[in-house]
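A single structure is presented below for examination.
A single protein chain has been removed from this complex, and every other one stays in its place.
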Amino acid sequence: MRDINFKIIENKKIARDIYKMILAGDTSDIKNPGQFVNVKLPFQYLRRPLSVCDYNDGELTLIYKTVGSGTNFMSTLKNGDVLSILSGLGNGYEIIKSDEPVLIGGGVGIPPLYALAKRLIENNIRPEIILGFNNFEDVFFEEEFKALDLNVKIATLDGSYGSKGLVTDFIKNNQYAYACGPLAMLKAVYKKIHDGQFSFEARMGCGFGVCMGCSMKTNSGFKRICTDGPVFKYSEIIWEND
Amino acid sequence: MRDINFKIIENKKIARDIYKMILAGDTSDIKNPGQFVNVKLPFQYLRRPLSVCDYNDGELTLIYKTVGSGTNFMSTLKNGDVLSILSGLGNGYEIIKSDEPVLIGGGVGIPPLYALAKRLIENNIRPEIILGFNNFEDVFFEEEFKALDLNVKIATLDGSYGSKGLVTDFIKNNQYAYACGPLAMLKAVYKKIHDGQFSFEARMGCGFGVCMGCSMKTNSGFKRICTDGPVFKYSEIIWEND
Amino acid sequence: MMIDLSTELSGLKLDNPVIPASGTFGYGLEFAKIYDLNILGSISIKGTTKDARFGNKLPRIAECYAGLINSVGLQNPGIDHVINNELPELRKIFNKPVIANISGFSVDEYVYCAERMDKISNVGIIEINVSCPNVHGGGITFGSDCEKVFEVTQAVKKVTHKPVYIKLTPNVTDIVKIALSAEEAGADGISLINTLLGMRIDIKTHRPIIANKTGGFSGPAIFPVALRMVYQVHKAVNIPVIGMGGISCAEDVIEMMMAGASAVQIGAANLIDPLACKKIIEDLPKLCERLKIQRLSDIIGITD
Partner (left out) sequence: MMIDLSTELSGLKLDNPVIPASGTFGYGLEFAKIYDLNILGSISIKGTTKDARFGNKLPRIAECYAGLINSVGLQNPGIDHVINNELPELRKIFNKPVIANISGFSVDEYVYCAERMDKISNVGIIEINVSCPNVHGGGITFGSDCEKVFEVTQAVKKVTHKPVYIKLTPNVTDIVKIALSAEEAGADGISLINTLLGMRIDIKTHRPIIANKTGGFSGPAIFPVALRMVYQVHKAVNIPVIGMGGISCAEDVIEMMMAGASAVQIGAANLIDPLACKKIIEDLPKLCERLKIQRLSDIIGITD
C-alpha cells in the first residue's frame, strides 16, 4: 500500500453513467486482479474505493459509475489532472487451476474481472464470461472481453440486450466461479455453485485495515473486507452479516 | 454587488510575500476606489476580502500579501484559473476637492490608494503619496505611483529604504488625508490631521452587510465596515471600539 | 411532473420550506437587491431584543473548516426600532408572513418582546431564541435547562396568539428532554439547531481569534449533528420542527426533511453565496423529480 500521484490520461463515458479512466503512475503496488485503490478527491473527506480494472507498468484503468458527489466530480476531471491514490489495497483473486471457470460480474462489479480474465489467460485458463446489466444502455466491456477471445454471455434484467434474466441463468453445474457485483447477485451465484471466490463491498473508512468500518463475519472469524478481502473464498462466506 | 467569475490573467510576486493578480471579468459593479471584492477560494469557507487596487472595463487588479491559508493558496493559482468573486462591495473613497491632499498607505493598505490616485488625477487633483513599509524588501508600487507623475515619499521602519520612520513624519499641516493601513497607522495619522477619510478592516462573515460581523461605533451610530465603509470620514470616527 | 414544494408550520402555509435563518439575512434589504424575496418560504429576522444592542467586541468572526464562528452578540436596534422601521421596510419587499426571532435576558424580556410582536400583522411565527451562545446571563443558560425552557415558553405563550417556536441550543446532553419541556409548556414548534459553542486561536499571537474567546459555530461542518437532533426531536414530539444547521444545497434540505423537519432554515450559506436560498429553491423541484418526490411534505420524517 502506498499513496501515489496518478495523472489522468483518459476519462471518457463508455455507457450510461459509466466512465473509464486511465491513469499514468507507479502501479507496482498492485499485485493481483481483484485488488482495489482508494481515490482522494479534493472536495470529499473519505477516499473512494474503486476496483483495479486493468493495470500494467505505469498504467492503471478504473471503471466507475456516477452515483454520487465523488464519482460525479470524477467525471468532470480532465487529462493531466492529478489524483492522490492509495494503490494496491486488498488481496484480490487467487488463480485456481480449474477447467473453464466462470467470471460473473454485475454492473460495476465487472471491472475487476477484466484484469482477472487476462491473468487467467496468462495461466492458460480460458474462463467463460457472464455479465449482467439492467438494460442495454448500461452494457459495457462486452467487446473488451471478446477481444480476449473469450466466450461472453450477457443478461439484462429487462431483456433489452442479450438474454432476459439473471446471470445465474447461465451458470453450468460445477463451474468454479469468480464473482463480483451487488450483494443479491453474489448470494444468488453462491447458491448455484460449489466453489469460487466472491468480491465484497462496504462503506470504508480507511481501506487499509485500521478503522474496522468494513468488518464481516466469516467461517474463519471476523474479517476486514478491505484488507482480508475484498475477495473471499466460497468456504469462508457466511451470509448472516446483513 | 454581484458574484462574478473572473479569470486570472496575471499572478506574480512583486515584493516579499506580496503578489499582484490581474483578473479578466465584468467590473461594472465597481464604482469607486476604496471598494473591495470578496474572493471565494475552493478550500476555504469564508471569502477573502481584498481591496480593488485598479479596475477598468473588464480588468481588475488585486494586490495581496500571503499571510495565511487563503492568500497562500491564491499565490499558487495559474493564469486561466477562475475565481468566484463578489464584486463592488463597500462604498469606497469620496473625491473631495482640496489642494494637494495626501494619500497615506501602510503595507497592504496601499493597493486601494492606487485607483484613488488615478481618480483624483481625473478630477484634476494631484495628491501627494506617502507609503510606509517595514523594510526595503517589502516595498512595492513606488514605480506605479511615480508613473502617474506623483510625488512619492517612502518610510521604512528600519530605514533600509526611503526615510527611517513612520508615514506620519511626512504629513504636512492641514493636508486632507486619504488613509489605508494598519489600525495603529490610522490612529497616528488621525492625530496628525484635521480632515480626511480612513479605510478600515475587520474579519468579515459576509462582506455585504447582513451578518453584523464587522460593526463599529461611529459618531453617526453603529456602522458596518463592509457596507457603510470600509472608508469612514474623519468626523465619524471614534476609536473606542478596541 | 408538477412538484408541490409547499409545507406548513402550525397552520401557516409556506410555498416552500426554505427560510433564511435569523442573523444571516439581516432584514432582507441587501438580498432584495439581487433577487425577489417573495420566492422564499418565509424569513427569520435578526434576533430582536427589548433594547438596542451593539453586541460584542470585534473580531466577531473566525473561519473554520467547513464553517465559521460568530460572536455577534445579538447586535440589533431594539424592538421599537425593528417594529417601526425594519419590519415595515421588509413588508414593502416581502409580502408573506415573517418569523420574528426574539431574545431576552430574563423571562420578562422575552414576554415583553413576544407581546409586542404579537400585534404585528406580518409576523407569522414568533421564534424564541433560548440558545444564543454569545451573550452572558441569558440566551444559552435558558436553553440548556429544561425548567427554564418550560418557564419561558409558558410565559410567552400566555401573551401571544401567534404560533411560538422555541429555538434550541445543541450544546446539551439531551436535546429530546429540552424539546419535550418546550412542548409540554405549550410550544407550537421547535427550531433547531442554533450554533455549537466553538473556538479558534490565532497561532501567531496565541490569542483567541474571537474577542469574546468562544462563539457560535455553524456551517456545513455541523450538519450531521443538526440532522441527528432534528431526527431525535421529531420522533419525540408532536409539534413541527424547523431544521437548520449547515444546510447548503437542495440535497441537504431533502435530508433534513426526511429526518423530520417541516421546513428548514439556511444560515451560514447566505453569507458565502448571497444567492444560496434562491439556488436551493430552484434546485428543489429538479431534485424532487430525480428522487420521484411528488409532494415534498410527504417526506417529512419519512426516515424510520
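By written order: A, B and C. Residues from 1 in each chain.
Quick note on the criterion: a contact is a pair of C-beta atoms (placed from the backbone, for glycine too) under 8 Å apart; a residue touches a chain by one contact, two chains touch by 3 or more.
In this text, all values refer to a predicted model and were calculated from it rather than measured experimentally.
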item	value
Partner chains on view for the chain not depicted	A, C
Contact partner of the left-out chain, one of C:Val156, C:Ile190, C:Val241 or C:Ala259	C:Ala259
Full-complex contact with the absent chain, from A:Phe73, A:Phe136, A:Tyr161 or A:Phe208	A:Phe208
Chain not shown: contacting residue from C:Leu40, C:Leu58, C:Val172 or C:Leu296	C:Val172
Interface with the undisplayed chain - residues on chain C	62, 64-67, 69, 144, 171-174, 196-201, 203-204, 206-208, 213-214, 217, 220-225, 227-228, 231, 246, 251, 254-255, 258-259, 291, 299, 302-304
Touch residues of chain A, complete complex, unshown partner	1-3, 40, 44-47, 86, 202-206, 208-217, 222, 227, 241-242
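One rule holds for everything that comes next: only the chains that are shown with their structure count from here on.
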item	value
Distance-maximising chain from chain B - centres being C-alpha averages	A
Gap in Å, rounded to a whole number, between the CA centres of chain C and chain A	46
Distance between the centres, which are taken as Cα means, of chain B and chain A, whole angstrom	56
